[in-house]
Every structure is written in C-alpha cells, then in structure tokens.
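Shown below is the structure under consideration.
With one protein chain withheld, the remaining protein chains of the complex are depicted in position.
Lettered A and B in written order, each chain numbered from 1.
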Amino acid sequence: MSDTPIKKLNFKELASQLLPEGASFDSCLTCGLCSSGCPASGLENMDPRKFIRMAMLGMDEELSKTPWVWMCTQCKRCQHVCPMDIDIAQLVFAARSNWPKELKPSGIVRSCELTRSTSSTSAMGLPPEDFVFVVQDVLEEVRELQPQFKDMVAPMDKKGAFFFVNQNSREPMSEPDEMVPLWKIFNLVGADWTYSSKGWAAENFCMFSGDEEAWHQVIQQRVDAVNELGCRVWLNTECGHSYYTMWNAINRFGMEADFELANLVTYYARWIREGKLPVNADWNTAGLKFTVQDPCQIVRKAYGDEIAEDMRFVTKSLVGEENFIDMQPNRSANYCCGGGGGFLQAGMTDQRRIYGRRKFDQIAATGARYVLTPCHNCHSQMEDIGDHYGGGYHVVHFWTLICLSLGILGENERAYLGPELAALGL
Amino acid sequence: MKQNTRHIDTDLTIIGSGLAGVAASSFALRRNIRTAQAGNTGALAYTTGYFDLLGSLTGGSGASISDPWEGIRRLRESEPLHPLARIAEDDIRASFEEFITFLAECGITYGKPGDRNLDALTPGGTLKKTLSVPATMQAGVDAFARKAQCIIIDFKGLKGFSSRQIVANLKTDWPQLRHERISFPEIDQAEIYPEVLARALEVPANRAKLAEVVKGLATDAEAIGMPAVFGIHAPDRVMADLQDRIGRPIFEIPTMPPSVPGIRLRELFEQVFPQKGLTLIPQQKVVSTDLQANTIQLDLKDNYGPIHISSRAVILATGRFISGGLEAHMERITEPLFGLPVTQPASRDLWYRHQYMDNLGHDVHRAGIEVDEQFRPLDRDGKVVHHGLFGAGILLAHQDWIRGRCGAGIAVATAYKAVQAALSVLQPAAA
Partner (left out) sequence: MSTQANPRQDNAELKVLETEVLIIGGGLTGAGIMRDLSLRGIRCLLIDKHDLCAGASGGNHGLLHSGARYVANDLRAAVECRQESDILKQLAPQCIENTGALFVGVEDDDPGFGAQFPARCASAGIACEELSPAEARTMEPHLTEKIHTALLLPDATVDPFRLALENVAQAQLSSSSAYRPHTEVLSFRISHGTIDAAICRDNRTGDLLDIRAHQVVNAGGAWAMNIARIAGCSDVNLLYSKGTLLISHDRLTDRVIHRLRPPGDGDILVPGGTVSVLGTTSIRVDELDSIVPTVEEVNTNIREGSAMVPALVHARYIRAFSRVRPLLQPGAEASDREVTRGYALLDHRSQLTNFCTITGGKLTTYRLMAERASDLVAERLSNTVGCKTRELPMQDGEACRWTEPGASPKYWFQANNPDDSILCECEMVPQSAIDEIIKCAPSGGEEMTLEGIALRSRVGKGPCQGSFCGMRIASYLYDRGYYRDKTGLDHMRKFFNERFKGLRPIIWGRQMAQMELSEALHCGLLGLDQANNMDESAE
C-alpha cells in the first residue's frame, strides 16, 4: 500500500486549523448522534464518528486513502445534529483535495475538466456557440408551434438585464424542451433577463473533486461574465450545488462581485405572492399527492429554513394545501438524497443506491406520487433510486408544474410527468 | 456581493432549544407571543423521552420516591431554594398538562401525569421513577406493574441494547419475561442505529415485514417490548399500525444515546414549531448580547450569514455544561453569554465527591444562576439584571437534576413560570 501516491495528511492538525475553537475534534463527546443521522453510515463501515476518532487516533494513512471520502456527500447533516457543532465535511473536502487526480473518481474529475474546457463552464463541455444555437433553435420552434408564445424571447448576452440566468447543461445538451417552461415563466412575469454565452452553465464538480484552484477559476469565469453584462442578480435556476459553489466561493476566495445571488425558488414565491404567477391547484382534481425534497446545498448549507418555507409555499399554491405531504425530516434537518457531492458522477452506483435507500423510504412514507425539487442532482438520484427500489413516483421540476397549473405547458415539455398528467390541459 | 445582516424584531426570544427552551416556546406560542428562538438542540436528543418530575430526594440516601408531589412538599422544607420548591404545585401540574397537550397536538402523545411516579423500564434492565412516558412506552410500564407474560425483542447489530440483559436483571421480579433476538428485516448492516430503524418503520411496507417476523415469535405473550424504534415523527401512528399487524400490545424501551425518543423531540420541535408561528434559527448559538433599556440585543450567525435579534424579553434556557449554558474552567464556573454570577462550590476540589456513586450526589450540579420570584437572573448584589431577562431550566442553581431525576420537571415548570413572567412584562394589562 505504501507505493500509492496519496500523500498522508495530518487530520488532527487540519481539524485544528479548519474548525473553529470549541467545535474542534477535541470537543467530540463520541455520542454518535452524527453517525446515527448520517445517510452514509455503514457504507463500507464508515460513519462520521469513526472519521473523527480515526483522525484523533492518528490513522492519517488510512483516512488519506479511504474511498469513504467519496461516499460522504458533504451534506453537513452530521454537523446539524451534533451538540458540539463539529463540521466533518470540511475534513472530507480536505481529504478529497489531497487525492492525486489520477486516483480520484474519474467521473467527477472529467466533469470538472469539461467545465474548464470551454468558456461556457459547462460540465458537459457544451461550447458557447452550441448553447446559443440550441437556445435560438428551440425558441424559434416554440414561437412557431405555440402561437400564444410567438413573441417570447430568450435574450442572450443582453447588457444591463436585471437577471443573469444560469442553466444546467442537461437541458441544452439532452432535453432542450425542458428550457421552455422556464422561458414561459419569465415571459409571463415580464422579467428582464438574459442568458450569457459565457459562464452560463450551472454545474461545478470542481468543488466536489476537491480541486480548489479549478473551483475558483470556474467561479471566476462566471463572476466575470455577470460583471461584464452588468446584471443586478445572478439567478440560480433549479440546481442546488450551483448556488452553493458560487456563493461559497465568492466568500471563500474573497471575489469581487457587484451583484446579488438569488435562487429562482425565492422569485417563484415572490411572483406568486405578487399575483404575477396566478397559479392554482384547480387542475389537481384527482388529488395527486406531492412532496418536496430540500436540496442540502441551498437549504441546510446556505439559506436555511427561509428558502425551505418558500418551496413549501410554492408547492402548496401549485398542488393544493391538502395534497402536499412533507417528507420527514425536512428543511434544515433534511436527509441528503445521495446524489450530491459528486456521488452521481463518481461511478459508485451500488454505494450511492444504498445511501439513497433512506431517502427512498422517506419518499415512500409520504405516499406521494410526485416529488418536486429545485435541484438536478436530487432529481436524477431520486429518479434512479425510485426505479431501483420500485418507487412508482415521479420527480418533477417546479417550472413544469407551474406551467401545468397555468395551462401553458407544451406537449414536449412533459418528460417527467406521469401518464395521468401527460395530456392534462393540452 | 453584499451580505446583509438579517434583522429580527420580536417580543420574546428564547435562547436554548433544550427541553426548557422547547417548553418555553410551546407556552409562548399558546399565548400568542411573537417569539424567536435560537440554540442547538444537542442535549435534547440524549433524553430517554421519559418526563421526570422528581424521582428521588437528593442530599440524603438518594432513595427513589413514589410520590413526587409529596417529594416536592418535602423539598420546600429541606431545600427551599430548589426551583421546584419555589413553584406552586398547581403551576407545576398546569405546566405539564399544557406542555403535554401541546406535544400531542404536534404528534407525540404522552401519558397523563398522575399523582404517583411510574416504574419505567431502562435498557440496563433497571427501573426508573418517572412521571409520564410517551404513549409508545406505556404498555411496558403497565406490563411490569402486572408482571404480565411478556417478551422483549432486540435486533441483531443494535449495540448496547440486549434483551437478555433486561430479562436477566428483571427476572426475579418478573418471572414471566422472555427474550428473543431477531434480524431487522432488510437491513443488512452490521452496526445499526435505532434512528435508522425508526425511519424505516415510517414506511408501511417495512412495518409489515417486521410484524411478520415478530408475530411468529410471540404467540403466547401478552405484550411485546422492543427498543425504541417506532418511527420518528408519527410514533403513535407507527405503533398503532404495527400493533394491529402483530395483533397484541407492543411497547418501546428507550435505548442508550443516540436514542430515538430524544431525536423525536428534536425533530418535532424543529419541524412543527415553526409551522405554529415560531421564528426558529435552528442549531445556532447566540454569541453576544447587549442589554438596553427597553430591549435586549442578540447576535448570532447561521450558514448564510449574520443575524441580529432585537427582543423586548429574553428567556435564557441554555442548559449546563453539555449545552454550553455553563462553562467549567480550571478555577471556576461561569455563565458565558450574559456573564451572570454563578453560585458554586468554593473550589474545584469540592465539585465532586470522592465516590462516583455517592448517594449525596455531587455539588457541581447544584451550581447555577440565581433568580428572583419572577425567574429573573440576579447580579452579585442580588438585584435583577434586566427587567426583560428571565432564566429557565437546569441552568438554575440549587438543584441536582441528575440525582434528583427532576430534569424535565425543572425544565417544564420553570419555563412555564418564566413565560408567565415575560408575558407580564410584554402585556402588562393581559397578565
């Protein structure tokens, strides 16, 4: 084992540097609350308390090399429930950073490399010109086929627009029609928005790969792109880690950003409250049940319960109060689904599904037919575990449901709806 | 990027989310007080879920007592400064009643507190005097009282809970008790946590599988005990369903930490209280304070950034050493947040007696802050520190919550008094 090129880190030392006084590993009571509530506990015998104890017992060699660090999604639930507020995810990040690139899960590394391969900062490597083309192409098609949207716009590189809108690459790359509901919403509320040909993409696996420098560079490109267009608000669409990587990096690396960061969920809620998005639940005559998944990256790790409340307000407005069933636990205490932290890209399918089993149970316990979530990783993971464990539920984006409720959801924009909604309101 | 401090303006702020903080919050919400709350719920998650009022008389033989009300009457003589001795019996009863009613509305039912202590089961195979137990544990108390034909089941891989141990320790008193060990259906990890099982049992399909296994074992038992794993957020429902499927009464026995009953209370608080109107800043501690003429200013921080609270009244319910309400230094004990004077033994050598299990208990637990009749903390001269600042919970001096088995009693009753007193400051007319 000694020939592996993974450097040995001194975790105790790191913990004393990275963690605040009073919440260092030294304060741990070994009570196990963290492990009890960590969805990864048990995966290859790991759990967060073991991580701390091994660090304290000087097992730097083992911790430096253990694949555990790729199974912890850095969701920070352990910290949330720890009476001493001990942050283990920080150390996991440090351990990830320490792995030589060749040994890191190649899927995550490749996503990071692709992100840096074009000025799009797209983890799927979609170049700016292709993005521009796809947007134009889809827009033209909608204008043509859906007459009520014949004047719809999808501005590109519009200087001084209020919103700089980002976009997960999955849509332009493989399901372009999924962008349309979002545009419709912007159109309807009369938002002053723009895409950018540069730095438009949402994903950032560089952070998950533990490559701090790459993470910084990618965010720099995005920040520059926003600054260049002079937008007031960088609007994060339905992608959890996108927000966290940007927000965290700006603080962490002390970047100059003359704009605000906002999440689309906040605006959905605002527009509904202001009457600009006149949604209602009248369409849900069948009383279909819905639940929501709180993405760790925007709830526990960032905004806190405020945005979780907005998500619930939006959901209830869309599906009817009585048709909303909360998952347990929720909001800041929510369980990570197992799609985060790059797990989906890490190639460890079995482990990821075991991790996701707890989320699956939580979804099953609600009895909901649909799960709403403003995060692409949550979305993919919940679909996958649903298929794997036989869930029979569907995972949908908010934009889909908003347009459905408003009666403006096109035929091709329903990829994620179940058969009972496939034709509703067409 | 601008990162703005968020401001919260409120009437009452409760610092601390232990049992005292949670109870205070429930009382405030029922009185429609505009309330904010901050604090890590850590220690709350360690409890068994049993609500003790007074389980033994401290300072003497340490023997357990069966009538807690009589015990409190005796406390008034022997320890007049004990927080429970300073609260009228009617108020204590009312506080429990109100708190338990509130919890039931939120999803966890407790047995109605009576005149006598119950003998509740522990994972060690001992008995514990307590006033009220969650409905999911009631059948165990009853079964013990009747010494009914019973079976205790444990799960392979659940460390620290051995049904053999429970039976071995109780068999002289309870000959009709048997034990069994089973594998929890579909969980094939070697080390399992009660919390994981409890979450699994929220799913009906998993309950069905467990019921199938249990049914086969317990053909002649009048009741079946298991480690506390009957769900997290809807234990009553989970138990009822499981019981239906098994076809006989079942009950839970608390496990050692990290145990489910504590996690239940934590989650109930975190998830349900905000829906009832509480402004909650979950799991964050207040870091600095400033007493002003008409308000108290508090500062804290969450993951998103700084938060500033301006509040007309504050209840300090920050607990003791585990929770950080008190800090023990090499030389002395301090209260870190407001710098309140702490009544304490003269030197560290007097904190603990020489024998761990000494029936007199350890004086360090009696250290704490002093309060007046309105539960307002007092300064060194015995004067009220601030008219809007109140103290509640085990942070208060002159009690040994551990040996007295009175943790929940002090938390709930003092929270009740503190909220009442706060109300009279906030709404002089109403109160």
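One rule holds for everything that comes next: a contact is a pair of C-beta atoms (placed from the backbone, for glycine too) under 8 Å apart; a residue touches a chain by one contact, two chains touch by 3 or more.
Given the structure is predicted, the values throughout are model-derived calculations rather than measurements.
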item	value
Displayed partners of the chain not shown (whole complex)	A, B
Touch criterion as defined above, residue of A:Ile6, A:Met56 or A:Val134 at the omitted chain	A:Met56
Touch criterion as defined above, residue of B:Gly16, B:Gly39, B:Pro83 or B:Gly125 at the omitted chain	B:Gly125
Which of B:Pro257, B:Pro282 or B:Gly409 contacts the chain that the document leaves out	B:Pro257
Absent chain, residues of subunit A that touch it	12, 26-32, 44-45, 49-50, 53-54, 56-59, 62
In subunit B, positions touching the absent partner	46, 48, 56, 61-64, 66, 119, 122-129, 157, 159-162, 164-165, 168-169, 171, 173, 181, 189-191, 254, 256-257, 320-322, 328-330, 347-349, 351-352, 354-359, 362, 364-365, 401-403, 405, 407
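Operating definition for what follows: only the chains that are shown with their structure count from here on.
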item	value
Footprint of subunit A on subunit B - complex, ascending	1-3, 40-43, 45-46, 189-196, 199-200, 202-206, 232-234, 257-258, 263, 266-267, 270-271, 274, 280-283, 285, 302-304, 322-323
Of all residues in subunit A, those that touch subunit B in their complex	29, 31-33, 35-37, 41-42, 45, 47, 80-85, 250-251, 255, 257-261, 300-305, 309, 326, 328-333, 358, 361-362, 364-365
